[in-house]
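To start, I am sharing the structure in question, which I have written as structure tokens.
Removed from the display is one protein chain of the complex; every other protein chain stays in position.
Going in written order, the chains are labelled A and B, and every chain counts its residues from 1.
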Amino acid sequence: MMPSENTGLFATLAIPEVGHFALILSLSFAFVLASVPLYGVRQNHQPFMQIAKTAAIGQFGFMGLAFACLIYSFLMDDFSVSYVAANSNTELPIIYKISATWGAHEGSLLLWGWVLAGWTLAAAFLSKPLPENLRATMLSVLGMVAIGFTLFLLITSNPFERMSEIPEQGRSLNPLLQDIGLAIHPPMLYLGYVGMAVSFAFAVAVLLHGEFKMAWAHWAKQFTLVAWAFLTLGIALGSWWAYYELGWGGWWFWDPVENASLLPWIIATALIHSLGVTAKRGIFQSWTILLAILAFGLSLLGAFLVRSGVLTSVHAFASDPSRGVFILIFLVVAVGLSLWLYSIKAAEVHQRKRFVMVSKESLLLLNNVVLVAMMATVLLGTIYPLILDALGIAKLSVGAPYFNTVIVPLTIPLALAMGLGFAANWIEDQPQSLLQRLWLPLVISALIALLIPLLLLPSVEGWAIIGLFMAAWIASTALMWLIRARPQSLPNSMQTFGASLAHIGFAVTITGITMTSIYSIEKDIRMEIGESYSVDDYRFEFLGVKQQEVANYLTSKGEVKVYENGQLINTLYPEKRLYLSQTMPMTEAGIDAGLSRDLFVALGEQLTDTAWSMRVQYKPFIRWIWLGAILMALGAFLAIWQSRMRTSNTSPQSTKRKESLPAGKKLTETA
Amino acid sequence: MKKQLIPLGIFAILIAFLGIGLTLNPKDVPSPLIGKQAPTLELQQLKFNKSFNTHDLLGEPWVLNIWASWCTSCRQEHKLFNQLAKQYSVTLVGLNFKDQEDYAKQWLKELGNPYKLVLHDPEGKSGIDWGVYGVPETFVIDHLGVIRHKFTGPVTKELIETTLVPLLEQIKQEQNL
Partner (left out) sequence: MHATIKHFFVITYLLASFFLTLSHASIETYQFDNPQQEADYKELIFELRCLVCQNQNLADSNAGLAKDLREQVHKLLVEDKASKQDVIDYMVARYGEFVLYKPPVESHTLLLWAGPLLFLVIGLIALLRFINAQKNAPDEPLDPNLKN
């Protein structure tokens, strides 16, 4: 391109280079972050330790600048940048030009890098409970992780690479990706995945320092809760998007990339509980550290699976073995070194305090055991084909039928442990009194599990009873725990309320999954114009299909009137769209959404002049799956709110708090 | 100390598998038909209005190449088959799969016809019995009617040299025994 006076042209000339340079600067700040504070810890030199904060700011700023430059290139339709040309188009609406930034490998990696810098910044400035040297070490570890990612970007995945021949128009973005839900899904996920890096770095720092104080566990728990909440939302968004966009009511497919997001989520859940025990009782330090390393390790493994091409997946980015090698090396260094450090130093930070078989401690540990077993199960199923192939034994597929069969039974001990854990006392409890405390939730759950299928549902199914029992059990024990806690003040109650809400959210999700898996009805039918089809209390009347021409697609728009018990409740417009840029048509389902059920109509093929094939679905309580996830995330956010207020009022030692309470008032022991 | 090395040990095993995985192709699916009798093919021939049955070719090894005019990678491999037919004496049978007769004939006219005969399967019904899931695919069948090898995807010069020709030689040897 020839330079000219045109500033716009100059901008497109320079901006990608500015972005590239900003990346390099960000890398240099990462190098500083990774080395100087550590040196400061060694020499006990405070100013060097403090440099971590400055380096974190620098890293965040320049990575952000790089990201901004990429977005700018997208907005300016700068097709000289090959990444822009491959993922954007002048006709793309602005909001989707922005989201296209993270729509493929390089850009999404840049987003990873910036989110990592953001979390590092948060860890630098929101870590008052931590001693200076621990913070410095932790931030240095985060810096090392950042070096890995930034090098990955610069060496194998530069988003700012230019093309020698500049196309007039970019590759059109897949219409499937032009969707708000799908646009927010990756940032949410990354906020979650990358957030695990903080507890990872914290764990490594603790190992290096040889000490793990309870108050620090409390701090780490806050950060992990926020990351966990975002990960929960990210996963739920993906599921919800697949449901309404892909055309036939599926919401989870056990695809390797989906599993890759579930693995860190399961371990992060275990980690939060383990951190809770370490914060409260000062035990399980070694286990907590291991979980923290594992959580981030699984995030990295997820990145590997998505980008290396090792597993076949509908979600995988363009696979490139060289990228796979890089991530693998990164995994080996980050996780391998940490696990080796763990093997040497874990014993040093570990403390033992007495507790018996029937106690909150053991039940929380039981919860952890089941969660880890679930994670191992999903991991095994996901990489089993790879294992057999590597050993030259066979070429296998492991898919949804397998996972559904093995995971569902594991949720039963998990649910049981949750309920028992809520009710149990710390240190020592009696089985008899524990069961006595639980008789009410037991009765309520049994009643709900038996009566609802009997009275309200079309049939009584074994798994429906089990699922409803589990959900009711979790919800009722969580409520009981909340009530028994009798929090003294608003901040206290926010934390308890948040934790309780999160568990109730889980119960809501289980209800949704149970109901929709067992009682969904799906029919593929042939409908003549004017014909009706009935499912349950609903009647679907097919009124015909109109051909329309809209902006960048042609559509066959069907009209289906929906009646409930004879009353017209909605008119659905399922469509088959042929986007001008694509060769294959896309289905837009017509959905009548409701809290207790979704009605789902998808248009098939035109069979004759007056008849079309159609898919009609009745999906009970499917929205509960994602509503539950929202409650889980909300609960997690509420649970940290109180703590932030608390840490700002008190010193890390928390002895001063005793004095701030009115005299004579005893702190009740919360269960 | 020993107990705490377990996570590292498990991790090392995992990494080993992932590393090996990078060298593998997850989409490379072996055919279960290798070593088994070739399923019968009863199809019309493209050029002549004659039928064909796999029995017709018992007694000599032959290569079945499944192609279509709408398949772009078939073009690349077709050149190699042209060469193979010239340089090596082997019975090449083409199977025009899910294609229109006119397009197929045009294609052969344009790119040459190395096949001894060309079968026509416009519906692709023969595909399922042979485990065909893409185009092109190439089978090597020996003189006893047993499938000896399946190439999924276009054959390359390398594959012809390293696998196809040596296999045909081996079958020749077995025939002479």
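Criterion: contacts are C-beta pairs under 8 Å (C-beta built on N, C-alpha and C of every residue); 3 or more make two chains touch, one makes a residue touch a chain.
None of the values given here were measured: they were computed from a predicted structure.
Among A:V406, A:I529 or A:L543, only A:V406 touches the chain that is left out of the view.
The hidden chain makes contact, of the residues A:A14, A:I155, A:M357 or A:A593, with A:M357.
Of the candidate positions A:G143, A:G324, A:G604 or A:G635, contact with the unshown chain belongs to A:G604. Among A:S397, A:S532 or A:T571, only A:S397 touches the chain that is left out of the view. Across B:E110, B:D129 or B:E174, the single residue that touches the chain missing here is B:D129. Where chain A meets the omitted chain, the residues involved are 82, 86-87, 104, 161, 163-165, 171, 174, 176-177, 214, 245-248, 250, 253, 255-256, 276, 279-282, 312-314, 316, 318-319, 352-357, 361-362, 365-366, 369-370, 372-373, 376-377, 380-381, 384, 388, 393-402, 405-407, 409-410, 413, 426-427, 485, 492, 495-496, 524-526, 582-587, 589, 602-605, 607, 613-615, 646, 654-655, 657-658, 667, 669-671.
For chain B, the list of residues touching the undisplayed chain reads 29-33, 98, 124, 127-131, 133-134.
Basically, only the chains that are shown with their structure count from here on.
Centre to centre, using the average C-alpha position, chain A and chain B are separated by 44 Å. Residues 286, 290, 293-294, 297, 304, 308-312, 321, 324-325, 328, 331-332, 335-336, 339-340, 342-344, 346-347, 383, 385-387, 389-390, 395 of chain A touch chain B in their complex.
Contact residues on chain B toward chain A in their complex (touch as defined above): 1, 4-5, 7-8, 11-12, 14-15, 17-24, 26-30.
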